[in-house]
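In this view, the complex is presented without one of its protein chains, the others remaining in place.
Letters are used for the chains, namely A, B and C, taken in the order the chains are written, and counting of residues starts over at 1 for each.
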Amino acid sequence: MTKNVAILGASGYTGAELVRLIATHPTMKIAALSGNSKAGMQMSQVYPHLRHLDLPRLTMIEDVNFDAIDLVFCALPHATSQQVIAALPSSVKVVDLSADFRLRDPADYKKWYGQDHAATDLQQEAVYGLTEFYREEIRAARLVAGTGCNAATGQYALRPLIAAGVIDLDRIVIDLKAAVSGAGRALKENLLHAELSENAHGYAVGGTHRHLGEFDQEFSAIAGRPVKVQFTPHLIPANRGILATIYVDGDAATIHKTLAECYGAEPFVEVLPLGETPAIKHVRASNFCHIGVVADRIAGRAIVVATLDNLTKGSSGQALQNANLMLGLDETAGLMAAPVYP
Amino acid sequence: MTKNVAILGASGYTGAELVRLIATHPTMKIAALSGNSKAGMQMSQVYPHLRHLDLPRLTMIEDVNFDAIDLVFCALPHATSQQVIAALPSSVKVVDLSADFRLRDPADYKKWYGQDHAATDLQQEAVYGLTEFYREEIRAARLVAGTGCNAATGQYALRPLIAAGVIDLDRIVIDLKAAVSGAGRALKENLLHAELSENAHGYAVGGTHRHLGEFDQEFSAIAGRPVKVQFTPHLIPANRGILATIYVDGDAATIHKTLAECYGAEPFVEVLPLGETPAIKHVRASNFCHIGVVADRIAGRAIVVATLDNLTKGSSGQALQNANLMLGLDETAGLMAAPVYP
Amino acid sequence: MTKNVAILGASGYTGAELVRLIATHPTMKIAALSGNSKAGMQMSQVYPHLRHLDLPRLTMIEDVNFDAIDLVFCALPHATSQQVIAALPSSVKVVDLSADFRLRDPADYKKWYGQDHAATDLQQEAVYGLTEFYREEIRAARLVAGTGCNAATGQYALRPLIAAGVIDLDRIVIDLKAAVSGAGRALKENLLHAELSENAHGYAVGGTHRHLGEFDQEFSAIAGRPVKVQFTPHLIPANRGILATIYVDGDAATIHKTLAECYGAEPFVEVLPLGETPAIKHVRASNFCHIGVVADRIAGRAIVVATLDNLTKGSSGQALQNANLMLGLDETAGLMAAPVYP
Partner (left out) sequence: MTKNVAILGASGYTGAELVRLIATHPTMKIAALSGNSKAGMQMSQVYPHLRHLDLPRLTMIEDVNFDAIDLVFCALPHATSQQVIAALPSSVKVVDLSADFRLRDPADYKKWYGQDHAATDLQQEAVYGLTEFYREEIRAARLVAGTGCNAATGQYALRPLIAAGVIDLDRIVIDLKAAVSGAGRALKENLLHAELSENAHGYAVGGTHRHLGEFDQEFSAIAGRPVKVQFTPHLIPANRGILATIYVDGDAATIHKTLAECYGAEPFVEVLPLGETPAIKHVRASNFCHIGVVADRIAGRAIVVATLDNLTKGSSGQALQNANLMLGLDETAGLMAAPVYP
């Protein structure tokens, strides 16, 4: 039976990615698209690559009729999201792609996002959307919080290792290389082609990136004690994809075995043979995550490398995977397209 | 009912693209993959982005059992293709992606490819694979010749105009910008990242590109008299896509109307509103072709711009579209994925 | 003897390029830098690649002391430029990099730039800055108007041919591929890396690009009768460089000979052997222009390909070349650095 969905904030990259994915979904139908700054426009005027699709016109949020909607994807900026979602009818399920419901503690939200949370009850209710680790909660949830794309990448590599106790919790360095679409379609100088092409640089160096809030929350919960990682994201001249190179103290073979066992039955997470590492282009435009493990020449240290597409597995693909669960559909529906290479 | 296909020459980019597309095809199954230089390897060793798929191991061509195969995609180099295809059992349908069966006249083949054709009977039998214009012949064909990717782009823009007699046949200039994957995975100096990135240049300038053989053959046949176009391809620093900017003498509104009428019912060819032109990224990794028409400031002249993805609509997507017809399947099966943007 | 120069509008790309070039100039010294939106900042805060240089702090224009300045480079937007230059002391020589003084006829300016010119006397006085063709006038000028970068590229290829009468004036098509820095550091959606990388598209298609004003003015003056060319610029995913592929009716050998004779003694314009064409990366970050000529397969038609770096020979390098002449210095001073490759 067809499920009707709405996408709020459809004019951003994650909104367009949702449309792309849902376009070939067997049972999901896009019944409404909102984009306040583009209200009244056809989606093909904002994203000509969607020209062949028969899509509803972009509207103001207030003009969406939520009665006929089974699930809402909310792809709005943080702070806005919490207001919009709080005002939705409680009959509608919601997958939020913003940062608003990722952190469970209002104090953490204030620390990392610089303001009080305006919907703390929803914050308590929301389920953290890292599908493979919250699958049953997500299935039952009304509100799921999409994870940060960088946070997802690091967690796929590290959660099983922390849970299994096979690495030193005080010696974790995540050096991450991120493509530019993670920054959205925002008009910022450092996102210009002339600035970024042939360039590469760190940002939020020293432990100030907001996705650290998610790492702290999740890793500490798994470990049962505070865990703080080092995390340096870098911008590289590519459009899609995240590659995290993670330095840990632990035995590579044990680490590899732990990851392989954890993900053996998962449809979207592939663990490479020990000694091999992935490339971001091997998952491009897909919902897959590839993870590799290599022993360092220094005994007792290992490198774990994880990669995923920030717009797919890191946000919109994850959102669809969660929506499938929430709507009782096949978890992989609309998500099995192979990566695009070259 | 499942149709079994084999891909010969699966280790090249067009082979990998066929695997990508067929991976989500509802009724087509990859039963054999050959790649002589990689025989014995898993496809995931050659193309790690296909790691999640359960694919047959690469073999030598002579080790493929064609009895169980309904259709063969032949993605081998020209000259090799004609030999391999001539040796296949006649019960097997064939879509050839090489240049070997595009030109019907042996003299033309020799002129453009520098050698005699070794299978001239098959050359006569082969149907030219530009689906929208040879649909019925393709449906009935045993051997279909995939078109050149540049040749396809130019023909989508020009065939209807030549057929309708709305442009001057002696004043056609095709200035084409091509991404690098059209050159395949060959190890050539000018295809290196360090050479091509931040670069752009023409090649085969002056009318020496082999795809001119196809333009000459097809346009002359449509016009009923010899037609010679000017054609300059350029290599641009991108991986997928072709953009053809075509200068013609004719009335823009008439040209636009002719194209819009021709393609109105086609699932994969989109004609933009008069005055708009497409971008190659709007069709990336998809089977769509976008065409735009603009009037020049000089009265009586117009610019037609056409774009498609060389690996999809320009080769492997076209091949799958033709295979669908030859096997009695839905023409669009496996091909409706939206373009990947950004 | 040291010549002191000021750069107004130093915070844009052409301003930064001027600083880069002048940094190794033997006798020119940067005495003032203005950038109203960045006034008070060090240049290294706006452009960290200039960190090693000892440069004056950015100021407001009104805070520049023009008494000590021999020559001003004005790298401001058009419309602003004419106001600023009109207010400068008449003792100061000026090289303007904007569009404000390129067109001699006020009606042409209004036609292409949509407003009346506010300094028509200066417009009459200004010398068009295509050095190789206005060298003596530039030497004597107080105000030189830098050319459009696209306009320069097309003129290097076509001026000698029009002057010599060796091509059909009614059959000139300029298909131009431009890197993105020509659009400056402006925050526009289509200039984002995520939008432009892996992309290519035409713009101002149909003869609406403002540089056509320069083509019309200059070519008509040379020919002694109105000349209108077709001109389609395209944006390609590169940062520096312009490649113009020009289709003409004429004899390739005659065209090649005409160009080779015209530029034989020029330090910055290289004509390739007949049959060869240039690549934009062969002139990157340099003041050189490379031109090639190839005969088309259709008798009587030829393709001329010209390339230069839009920020160097197309604007700031040209400006410095002209300033050298105006100040009685060696024309090539500061400009002989070889292109950067790869």
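Keep this in mind: contacts are C-beta pairs under 8 Å (C-beta built on N, C-alpha and C of every residue); 3 or more make two chains touch, one makes a residue touch a chain.
The structure presented is a predicted model; accordingly, all values stated were derived computationally and were not measured.
Considering the entire complex, the omitted chain makes contact with A, B, C. In the complete complex, the hidden chain is touched by one of A:V92, A:A279 or A:L327, namely A:A279. Screening A:S37, A:Q83, A:T208 or A:T332 against the full complex identifies A:T208 as the residue touching the chain left out.
Of the listed residues C:L161, C:A285 or C:L325, the one in contact with the hidden chain in the full complex is C:A285. In the full complex, subunit B contacts the hidden chain through residues 13, 180-181, 185, 187-189, 191-198, 237-239. What subunit C contributes to its contact with the hidden chain is residues 13, 16, 19-20, 23-24, 47-53, 181, 197-198, 239-240, 267-268, 270, 272, 278-279, 281-286, 288, 290, 336-342.
Annotation for subunit A: contacts to the undisplayed chain at residues 173, 175, 177, 179, 194-195, 197-202, 205-208, 212, 228, 230, 232, 234, 236-241, 243, 245, 247, 275, 277-281, 284, 294-298, 301, 303, 305, 342.
Keep this in mind: only the chains that are shown with their structure count from here on.
Remark: subunit B and subunit C have CA centroids separated by 39 Å (rounded to whole angstrom). Averaging Cα coordinates per chain places subunit A and subunit C 45 Å apart.
In subunit B, the residues that reach two or more other chains under the touch definition are 197-198, 239-240, 278-279, 281, 284, 342.
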